Structures are given as C-alpha cells and as structure tokens.
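Read the structure below first, then the notes.
Heads up, one of the protein chains got dropped from this complex, but the rest are sitting where they should.
Let's turn to chain A:
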Amino acid sequence: MIKTDILIIGAGPTGLFAVFEAGLLKLKCHLIDALPQAGGQCSEIYPKKPIYDIPGFPEVLAGDLVDNLMEQIKPFQPGFTLGERADSIEKLEDGSFIVTTNKGTKHHAPIVAIAGGLGSFEPRKPQLENLAKFEDNGIAYMIRDPEVYRNKKVLIAGGGDSALDWSIFLADVASEVTLVHRRNEFRGALDSVEKVQELKNLGKINLITPAEVVALKGDDNLHSVTVQKTDSKAHIEVVVDNFIPLFGLSPKLGPIADWGLEIEKNAIKVDNTLDYQTNVPGIYAIGDVNTYPGKLKLILCGFHEATLMCQSAYQRIYPDKKYVMKYTTVGGVTGFDGTKKEAPKAVVKAIE
C-alpha cells in the first residue's frame, strides 16, 4: 500500500505543480497517471508545440514546461504510479481514501486531488462489429509482450509511427505480418517508412493499402479479418491469429465518472468560491477536469486551482494548526531531500 498526504490523479502540469504547493506546506504527494510518462497532454499530444500564456514565459515548448515543472518539484520527492489508471475509490471510516488502479496498486491518502485533464488516454478503437468479443481473444490495442506474437499471423492497422515500428519489429518475430492503412502514404520517421518499404520488397511484410478492416470473423477466437480495398471495394479475407489496431490514443473520463462525483459537461463540478472541492469532502478536482461558472481550461488556471486546493487540504489534514501563507522569497524552499533554496542574505558591512 502506497501512503501519502495528497494523492494526485493525473500527472499533467496542474498535478505536477500541486506537488510544489503541497511541498511548501510540508505535505507529501503521490501521482497516478495512465500514461507511461509524466506531463499529460503536454508530453503525449504536443510536446514540441509552443505555449504563449504561461505567466513569465513569453514562449515555452509544452515538453520544456513539463521538464521545468519536474525540476521545480524534485525537492519534494513525489512518488509516481505511471502506466496505471485509477479505477476505484473507497472511503474509509476515518474519512481517508483508498484508490486502486487497474493493475491493483493500492494508494492510501486523506486527500485525493483529481487533476485528470481530459481523462485517461485510451487506445482509439475502430468501429467494428464483435470488436469487444475478440478483445483479448486475438485483438489487442497495445503490444505489451512481443513474444506473444512469436510464429503467429499478425495484422496491424494504422499509418503512424507505432504501426510502422511494430510492423518492423514483428516482421522478425511473427510468422506473417500484414499492414493495412487507409492511405498509400505513411506518416512516421523517414527511417521507419524506408524500412517498411524494404521489408515489403523482401516479402516480409504484406502491405495492403489503401484499405480498411471492415469485418472480424471467428468463433471464440479471432480467425480472420475482412479487408476492403478503398479503390476497388474488393474484399480480401486475411487469416490471422492477432489483429492489432494502432490508431493512437484519445482521452476518456473513464472510471472517475463513476466515483459518485457530480458531473456536468463531461467535467467534475467543484466549489470555485473556495477550494475546488467536489461534492465528496476530501476529494478535489483541479485543472481541465473540473467545471464551475466561468471555467477556462488553461494551464495557468490549473496552477491557481492547485494552489488553493493545497491550502484547503492542509486545513483538512491539520484542522487545529494555524497557518499563514509565506512567500517563497521570504521563506525559501526546503525540500524533503534536505536541499534548501533561499534568497541570498544582504550583509551589513562598512566600506572603508
């Protein structure tokens, strides 16, 4: 069981900055994120794109903003559970919470701050009949262990980097690799595109373009997929053991929607007059995931919400303690790792 003061769900910019504000109050944080890396949308969707409205940064790349935030919160030693999605929450008698991920990791904290942005990033699934039936019986949306595909007949659909890279990798593992894409053109690193061309010429990858998977066949397990050529509308039946659609990720609010929180417009309603708490005391929602009158989904608003949330969380954890906010310029930043940053002291010394 992982124990912490504030359990933050979502390691995007808002969740990361909450670690800093909590740290100033000597509160420890642990973050859960479904993605394998911190940074949320900034890292996953647009790391190389500039942002122009972070106060004090005329221009900053989303990826650099995340790097800077990670550097800023380092002294407060946040814990991370990455690549796991927060699935269920249980309120204990003492008012604290246990949050369990899809992989069974349990986290215990008196405060839960949902900084889930647009939700957890889930693989985009093609709209095909019987798709759910064959999930885990031949269909997978990510490749966890390539050995599963050894000597199997595999069909990959998609035209991006992951479709290209896995086709290349599995060409040496699987007995047969078919790559289906809606266009003739692929979009990926030049190396990958050229490598696929080479493997196609060698007959190691069976390329079907422009085409689309239109039907799935099988009994308990997937047996074959029907591929339709876009131009001729001709159907090709491909016998396969595995079908791997790789169409990227899209965010879904997911299980958090079933946590008994008030939801409006696909977002969690919070009290914006005070502390961004939800209708469940002890659970807060900050950043893009929340909504209130006049809400703006901006990173800078998430930072503000995180700051007020931490003050409220502190009062909830230590109801009897008196606290007055201190400027970092005055109080410095004392990390849990023993580091201390503070403004250089002026000296009083006569000049002779």
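Simple rule for what comes next: a contact is a pair of C-beta atoms (placed from the backbone, for glycine too) under 8 Å apart; a residue touches a chain by one contact, two chains touch by 3 or more; residues count from 1.
One rule holds in what follows: contacts and distances are computed from a predicted model.
S.K.: Considering only the chain that is not displayed, what protein name does its UniProt record carry among "Ferredoxin, 2Fe-2S", "Heme lyase CcmF/NrfE family subunit", "Aspartyl/glutamyl-tRNA(Asn/Gln) amidotransferase subunit B" or "ABC transporter permease"?
M.R.: From the choices "Ferredoxin, 2Fe-2S", "Heme lyase CcmF/NrfE family subunit", "Aspartyl/glutamyl-tRNA(Asn/Gln) amidotransferase subunit B" or "ABC transporter permease", the unshown chain carries the UniProt name "Ferredoxin, 2Fe-2S".
S.K.: Going by the contact rule already stated, which one of A:103, A:150, A:183 or A:326 would touch the omitted chain in the full complex?
M.R.: Spelled out, the listed residue whose C-beta touches the missing chain is A:183.
S.K.: For the chain left out of this view, which of A:63, A:79 or A:126 touches it?
M.R.: The missing chain is touched by A:126.
S.K.: Per the definition of touch given earlier, which of A:45, A:61, A:173 or A:317 contacts the omitted chain?
M.R.: That would be A:45, which touches the missing chain.
S.K.: Considering the whole complex rather than only what is displayed, give the residues of chain A touching the chain that is not shown.
M.R.: 41, 45-46, 49, 118, 124-127, 158-160, 181-183, 185, 187, 247-248, 250-251, 253, 265-267, 297
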